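Complex shown without one protein chain; remaining protein chains in place.
A, B and C label the chains in the order they appear, each numbered from 1.
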Amino acid sequence: MGQVKKYIVGCFDDEKVLFPAVKKVRAAGYKIQDVYTPMPIHGLDHALGMRETSLHTAGFIYGITGTTTALTCMSWVFTSDWPLNIGGKPHLPLPAFIPITFELTVLFAAVGMVLTFCYLCQLAPFVKKHHFHERATDDLMVMVIECTERTNEEEVKAMLNSNGAVEVNVQEAPVGWWLGRYDRPSKLFKTREVAY
Amino acid sequence: MSLLKYESTLREPLVDGDYSVYREVTYGIGQWNLNKTIGWGWDITNFVWWVGIGHAGTLISAILLLFRQGWRTGVNRAAEAMTIFAVMCAGQFPIFHMGRVWDAFFVLPYANSRGPLWVNFASPLLWDVFAISTYFTVSLLFWYSGLIPDFATIRDRAKTKARKLWYGVVSFGWTGSTKHWQRHESLSLVLAGLSTPLVLSVHTIVSFDFATSVVPGWHTTIFPPYFVAGAIFSGFAMVQTLMLVTRKVMKLDDYITLGHIEAMNKVIVLTGSIVGIAYLTELFMAWYGGSKFEYDAFYKYRIAGPYGWSYWTMMTCNVISPQLFWSKKLRRNVAFTFIMSIVVNIGMWFERFVIIVTSVYRDYIPSSWSVYYRPSIWEVGFYLGTFGLFFTCYFLFSKFAPVIAIAEIKHVLKTSGESFKEKMDVIEKESVEHFAHGHAH
Amino acid sequence: MSIDLNTCTGCAACVVACTAENNVPVVGKKQVAKYHEMHWLRIDRYYAANRKDQFDDVNVLFQPMLCQHCDNAPCENVCPVAATNHSSEGLNQMTYNRCIGTRYCANNCPFKVRRFNWLDFTGADSFPDNQQPLIDEGGMDAIVMDMNDDLTRMVLNPDVTVRSRGVIEKCSFCVQRLQEGKLKAKKASRPLIDGEVKTACMQACPTDAIVFGNYNDKESRIYKIRKEEQTKRTFYALEAIHVLPNVNYLAKVRNTDRHVGVKEEEHDGGEAHEAKKEEKKEAVPSGH
Partner (left out) sequence: MIREQFEMTGRYKQWAYALIGTGVLSLILGYVFLKPGEGTNSFGETKYWAVLMHNSIFFLLIAIASMFFISATTMAMGGWQTAMRRVPEAISGFVYVGGAIALAVLLGYIYMSHNTAIYHWKDTEHVAHDKILNGKKGFLNTTFYTVATILVIGTWMALRAWYRKNSLAEDAGQTGDRSYFWRSLTICAAFIVVYGLTVGSTTPWLWLMSIDAHWFSTMYSWYTFASSWVAGLSLIMLFIVYLKNKGYLEYVNEEHIHDVGKFIFAFSIFWTYLWFSQYMLIWYSNQPEETVYFQPRLLGPYRGIFFLNLIINFVAPILILMKRSSKRNYATVTFMSVVLIFGHWLDFYQMIMPGPLKGEVNGGNSAGLFIFDMGVAAGFIGLLMLIVGNKLTKASLLPKNHPFVKESIVHHT
């Protein structure tokens, strides 16, 4: 928070139009900050040149952690911390450890992944971010291009318009996220009236 | 229109249930009609029943996602919510069936003040503790992570301040960024992959509660897959019951179509038949196994004997009547489906009742054989109470959260609707070679 | 423990002794009618008749049934909180204050000897004043109130805990007596002598049908009975499920030329123990 940047915003209502536009804007050398879409659009991440997420690898590691935690804890408790004779079963009843081992594997993987996801995407209650267009969660795909001192605003706007954008404007927006409520306008940055 | 207007009718069972639980905690389980032989009755029957119902949601969202069954999108969100509420109801029974509920935390593995006294990791009930809590957590995460973008959609459409605040908080500041969607997709897929074995494991472990024992009628190796099939069966029936009501009241006919209903009915007839094969297998093995106790448990106390009626109710509701769904006409009949969904739920309740009660009430030693078991009013009250809880939660959910997965539906709409149909007509007429050429990778 | 079914007369002195020794609660008629009785030791009766409908001329067999202290105890395996487990001496022991009352062990006990404290029978509950309302409602008999005042509580054995509501209890082989005996022996720096410690039921038995001792001690009575004297008569309850009880029974032998069993025990492929249970065939339930 604090830092405010200037962005050119172009809105599209059809993904068939969006993809060529993305290609052209990138070819022209402009940096697309992000595209906000109401639903996941297959292939858009690749079109924007994003690398594959390694969230699932993280999940795998969390899972393995769960497996080891479960197995070592149970084995330690039953064989060394307090070995009990329960029903004449061996002190290391491996078949009986499988269910809990499995459950903890899944639990660690799932919880770890969701927390990592929230951390990476900066999602939490009372987190507020700048929204470039309110219809970005409805039916518009909102392309956001960051303005630097070398950006020719008019040229970009014209390019977006000629590539099928249904709406084009320029906004100043704070970078990142801050704590805030959606029922109150944010007082944390100097506002310039935007689309809504 | 909201389902919440029915809330007042639920207050009674809820209060009823609360009072039953209060009495159980203060005075004791002795008010229930359990005895030295029948240690578990309605309590665990209801537990297994609710857990079974709690399987459909995750099954629909996870397994059908992996099998790419597109029709799931219409019903998955509500079904997942149903799962969570059903598991909440289910969890109450093993907790409040304990003689000393206030010491329930003993089941948690921690080195306590009495020295490092741990829990018994080899007990199926402890596996249940892990399985149910993991299942609840993972289902909740799965469900909620799917809801975040939908909450954001509502947040940005909200008119009142209160709604803006509420949906602003629950949507976690979702923006719809491409990178976030990419991670979200990855998360959903892995959670689905994890939930698939998880959902199977939960009812498997519930079945271990019985199958690991030495009680005739409980100890049988087919229980794990058979319980899972039964859980899917009853879960789908409950989804049908709820979805048909939701569809009617909230006018969602366009989202929950006859196609959805038919697909679910197909799953019902399939799982019903699997369960049927398992019943017959058990009957056969009780004879084939050559153990007198096992034979008696099935042939003297189940299909005949004082509990015969419950066995035949189970057979009729679970195996015979779902076979009517082989008829396409009946599969697509809403009223019939609704009745069948209730019939199946009744049948599956009786399945658990038959397994639990008819097995323990006469096991090995005749001197301990018990009398006919009738539930006391407090057991019934407790059960009704969970109905109140379940429907209250579900109605609140349908009031405050989207019952249809908005983002996913948007995704699917591309492959349906009028323009899609026109396109498909063209494709129909094309020759295979031409078509393949046009779609070459 | 060894119980000789030949000498057992079914007098139930053991049951009374057990109840008195172990503070087994009196639950009252209404609760007994609900099958909530708390006896740790009961006497099962089996009847053998020539025909199923012929009950005027039957042979009766008494079998005192108590916790068998199985080595492969099905009850221990399933307890989620490890409240019941095996002692190093082979006792199947109960930890009352660890028990949370899931009743899973009772379900899984093939002998059905585990007893659950369904209501507050002893006034030892965490919740006070929860007996009178139930008595007023007619759910319980007033007799349980006897355990609430100081005078009547004098009947309790001070060496044994009074169990609270919601926990499972069962025969402990009079573990308080075992401990006492062991301590005495320890103080005297000598091993425990066979027969020095008697369980309450053993002590009360007028025909000495019950013998208790250390099976690992090769000189003990119990060892001699099982391994030397009564090898042919020794059998264990429900051997087929392999729970390995620590209580053995000595089969009842009748000197009669009348045919007892309903039909000849069929040859069953050499499972020897089946034959020993001949008398138990065609058993009919006793109590009801």
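Basically, a residue touches a chain if its C-beta (ideal position, glycine included) is under 8 Å from a C-beta of that chain, and two chains touch if they have at least 3 such contacts.
Note that this is a predicted model, so its numbers are computed, not measured.
Student: What shown chains does the left-out chain touch?
Tutor: Touch partners of the hidden chain, whole complex considered, are A, B, C.
Student: Of B:Pro224, B:Pro322 or B:Pro375, which one is in contact with the hidden chain?
Tutor: With B:Pro224, B:Pro322 or B:Pro375 as choices, the missing chain is touched by B:Pro224.
Student: Take the complete complex as the reference. Which residues in subunit A touch the chain that isn't displayed?
Tutor: 95-96, 98
Student: Could I get the residues of subunit C that touch the absent chain, sorted low to high?
Tutor: Subunit C touches the chain not shown through residues 72, 74, 77, 240-242, 266-269.
Student: What subunit B residues would touch the chain not displayed?
Tutor: Its contact residues with the unshown chain are 66-67, 69, 197, 200, 204, 208, 211-214, 219-225, 266, 273-274, 277-278, 280-282, 284-285, 287-291, 326, 427-433, 435-436, 439, 441.
The definition used in the following text is that only the chains that are shown with their structure count from here on.
Student: Averaged over CA atoms, how far is the centre of subunit A from the centre of subunit C? Could you give it in whole Å?
Tutor: 64
Student: Averaged over CA atoms, how far is the centre of subunit A from the centre of subunit B? Could you give it in whole Å?
Tutor: Roughly 31 Å, centre to centre.
Student: Quick check: what residues of subunit A touch more than one other chain, meaning two or more?
Tutor: In subunit A, 84, 86-87, 89 touch at least two other chains.
Student: Touching two or more other chains, which residues of subunit C qualify?
Tutor: Each of 74, 77, 79, 82, 85 in subunit C touches at least two other chains.
Student: Which stretch or stretches of subunit C touch subunit B in the complex?
Tutor: Listed in rising order, the residues of subunit C that touch subunit B are 31, 34-37, 42, 44-46, 65, 74, 77-82, 85, 98-104, 106-108, 110-112, 114-120, 125-127, 130, 133-134, 139-140, 164-168, 237-238, 240-241, 243, 283-288.
Student: Write out the stretch or stretches of subunit A touching subunit C in their complex.
Tutor: Interface residues on the subunit A side: 84-89.
Student: Report the residues of subunit B in contact with subunit C in the complex, numbered from low to high.
Tutor: 25-31, 33-37, 39-40, 94, 97-104, 106-107, 117-120, 122-126, 128-129, 209, 212-215, 291, 360, 363-371
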